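For this depiction, one protein chain was excluded, whereas all remaining protein chains were kept in their positions.
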Amino acid sequence: MRNWQKYIGIILPLLVVAALMLYPTVTGKAAARETAFTILKAIALASSLNILLGYTGYVSFGHIVFFGFGGYVGFYLFSAQGLSLWVCILAGGFSSGLLAFLLGKAILRLRGAYFALATIGVNEAMRAFINNFDLFGGPTGITLNFKAYLAYGGAAKALEMAFYVVGGLAILAIILSYIIRTSKFGLGLLAIRENEDAAEVMGVFAPDAKTWAYVLSAIIPGMIGVLFFFKNGNVEPHDAFPLHASIELLVMVMLGGQGTVLGPILGAFAYQGMRGYLVTSDFFKDIQLSVSGALLLIIVLFIPAGAVGWLRQRFPILRRVLA
Amino acid sequence: MTLLLQVQGVTKRFGGLQALTQVTFDLPKGQILGLIGPNGAGKTTLFNTINGVYHPEEGRILFQGKDVTNKMPYHLAKMGMARTHQIVRPLNELSVRENVMVGACFGHENQSLGKAAKIADEVLEFVGISSRTDQLAGSLNVAQKKRLEMARALASHPHLLLLDEVLAGLNPSEIDGMIQMVLDIRAQGITIIMIEHLMKAVMNVSDRIFVLDYGEQIAEGSPNEIANHPKVIEAYLGDPKLAEQLMEDD
Partner (left out) sequence: MQQISLLLASLPDGILLGFVYGVAAMGLTLIWGVMNVINLSHGPIISLGMFGTYLIFIKMGINPYLGLFIIAPVGLLLGVLIYTVAVHRVINAPHLSSLLATFSVNMIIIGLGTAAFTTSPFNVDFNMGSVTLGPTTLLGTRLIAALAAVIATGSLYLFLYRTRPGKYIRAVANNRAAAELMGIPSSRILALSFGLGTMLAAISGALIATFFPFSILSGGGYELKSFVIGVLGGLGNPVGALVGGLVLGVLEAIIPAFLETSWVPVIEFGLFILVLLVRPKGLFGAKQ
């Protein structure tokens, strides 16, 4: 197999991201940048979730908690402590990773549905906690003083910069996903997904492997959270921990095909695209959630492996290519 | 004669049920030990206890001289123990090759992905399913899955191999093939404990036999000794007089 074919699994996703980043420049519309931003954010989040869900087989219904928690920490440091945005983004990622590490020790020993319920519980508890946490502004959250944007060239320039950063984070997420997928660590995760007990008998240190998968899946969402709240200029508890967003992430991963690098990217792209259309269409606006729900149901009932997964099953040749 | 495995006074309870009582034996390197007993005797439980899936309430287990009584299965794999399961556990959505690579990567040799792939191809050739290398493990038939299970265990180049009813569900020619494979494995220097129901096979292959009934060891010795052991006959047939009659009619 020629070299470049081997790498399609990562080249394609990167091309998608590159296309998205060029899209606003090409069309010249500000709205296009908003759309591209949302899709890039979704790609980064979905790829990260995939590490836990697709590779390790642990279904997290509350993954958005890392976006919210890391985002809050980083945003707080930025607005209240005046640290540089870059430091804050890193801090956000680090604190989410730390949260995942501690949480993982507690809940990763749960299997299947119990784990899923626990993740919902964690998200809701975190939201309720932050709601009461005065340091982070309690129910009113934190609002940025617009002067903070001056250090970045003013509000408009800051938004433009944020766009490139989210693109960078999406690329980072894809690269991370690819490295894990093609590594020995990744093989261990896949073994855990297929049969955790058998994997342990073969020598996979499941508890450690799962913890690291959880941590790695949490870092980028944390970083994205900081960036997102920076761009919006404020954060409130219910913005930061929206449960339905977690589920939408799940839909994206499953739509495209969990367990592959390319799958979540296609899924994010398709789902956000569909959502964008629904939200602007008068008829569908209100029942947008219903349409997403119906779509999820169809996927679950008829193509549980998602688009890319289905392709891999039908055309084994593609298996080495579509990592 | 180095002792690879020492099981000393192992007792395992599940609530009120005593699954294993004071099981004790030594296993020298290079031996094939046959583990037999009626259904429910505790054979697989014993495997699970040796393998770290269960931990005994009493007793000790020494592997290569080290106390492994409370270790987890992955620790034991890293020390060179491998096993197959009675009900096979293929990693369905992974290819046959990937399945075997897991064994090589995470066993005591800790191979890299590249080396593991080569080992996988060799082992798959040895067990005879190399034509299926790129197929998804879930698509194999039962006999092929059993070979895959064996290949996975072998890929780690273990010191000790625990085989749990590898002959179950095979037809006579497949059985002969599998028996030969077991002997070839021993020839590579691997020590084996075999749980088996097929009397003829296990008697012919084993150096020594160990008999469990209701969690207790009732006999231990060479195949000949075991075949004529009254307690063994009683355990399997229930009535020693009937056994005598059957043997006389032979």
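In order of appearance the chains are A and B, and numbering begins at 1 in each one.
By definition in this document, a contact is a pair of C-beta atoms (placed from the backbone, for glycine too) under 8 Å apart; a residue touches a chain by one contact, two chains touch by 3 or more.
Worth saying up front: this structure is predicted, and the values here are computed from it rather than measured.
The absent chain, not drawn in this view, touches the displayed chains A throughout the complex. Among A:Met202, A:Met254 or A:Ala307, the one in contact with the hidden chain is A:Met254. Touching the chain that is not shown, out of A:Ala32, A:Leu172, A:Met274 or A:Leu296: A:Leu296 (per the contact rule at the top). Touching residues on chain A toward the chain that is not drawn are 59, 61, 106-107, 109-110, 112-114, 116-118, 120-122, 124-125, 128-129, 131-132, 243-244, 247, 250, 254, 286-297, 300-301, 304.
The rule is short, and it goes like this: only the chains that are shown with their structure count from here on.
Spacing of chain A relative to chain B, judged by their CA centroids, is 44 angstrom. For chain A in complex with chain B, the residues that touch the partner chain are 182-184, 187-188, 190-191, 193-195, 197-206, 259, 313, 316, 319. Those residues of chain B that touch chain A in the complex are listed here as 51, 53, 72-74, 77-78, 82-83, 85, 89-95, 98, 101-103, 105-108, 112-113, 116, 134-136, 152, 156.
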